[in-house]
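Only a part of the assembly is drawn; its chains keep their places, and the rest are absent.
Going in written order, the chains are labelled A and B, and every chain counts its residues from 1.
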Amino acid sequence: MAEFVQASHMLRLDTRGKGFTEITADVSRWLQSIAGGEGLVTVFVCHTSASLTVQENADPNVRSDLMAALEKLAPEGDHYAHDEEGPDDMPSHIKAMLTDVSLSIPVMRGRMTLGTWQGVYLIEHRAAPHQRNVALSFIGRRA
Amino acid sequence: MAEFVQASHMLRLDTRGKGFTEITADVSRWLQSIAGGEGLVTVFVCHTSASLTVQENADPNVRSDLMAALEKLAPEGDHYAHDEEGPDDMPSHIKAMLTDVSLSIPVMRGRMTLGTWQGVYLIEHRAAPHQRNVALSFIGRRA
């Protein structure tokens, strides 16, 4: 199995507070740099108040509607026992639990099998900007 | 490592509008066809208004209750900024975000390690029938 490739990488991203940061191109570039051809790429966020999702990359209104939906599902309020880290902290953990901490995406012919309208996003749930670590892993065959 | 297997496949499925389509048998058949023995199978849906889940495969009422729960968590309404693709589109994106875009399931002795009552489902969130692509990936040892 001379062509087997296993590689990992830690991506460091700066967020600007609540919102979506597209990381599709970061993952694609890394895949190319390691010559990942056929296999599986995994994206993992190393935090509990930021998370991941694969969502529409066309109309930006989709992301603002998604964010509004998350606000409704996990509103700020004085009903949380964990309130030492600010009013936006506990809702962030809930939003992270409801979305994704890890995403595994098949790779064919050197490319993630994303649909036309799919982008990979880091979601920052905290109000303030943060530096976030996202671990990447590839296992499969060389391109 | 002569027995290493890496394989990918694109499944094409027709949905009949909102509802669950069980794909457990499709994934199992593909695993057998590639002689996947010990390793990891990943299922990835290439869309943002359909998604995946592993859920009870016995009482069909479970699926109708799950669908009703998703409707409540992401109701249709005129409060979405993204409304050009019909009233069921933005709720579909929210439901997809709350459920799964990718599932990774360990494989032992040629079979997914699903519990007795677990089935793998594609969830169509749009009202109209759609053709959906689901990418499969296996990495591991030959059966």
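One rule holds for everything that comes next: contacts are C-beta pairs under 8 Å (C-beta built on N, C-alpha and C of every residue); 3 or more make two chains touch, one makes a residue touch a chain.
Keep in mind the model is a prediction, meaning the values are calculated, not measured.
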Copy count for the complete homomeric assembly [2 present here]: 3
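One rule holds in what follows: only the chains that are shown with their structure count from here on.
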CA centroid of chain A to CA centroid of chain B, Å: 19
Footprint of chain B on chain A - complex, ascending: 1, 4, 38-40, 53-56, 59, 61-62, 64-66, 68-69, 73, 98-100, 103-108, 113-115, 117-118, 139-141
Chain A-touching residues of chain B, taken from the complex the two chains share: 1-2, 4, 6, 8, 10, 40, 42, 44, 46-48, 73-74, 79-82, 84, 90, 93-94, 96-98, 100-102, 104, 133, 135-137, 139
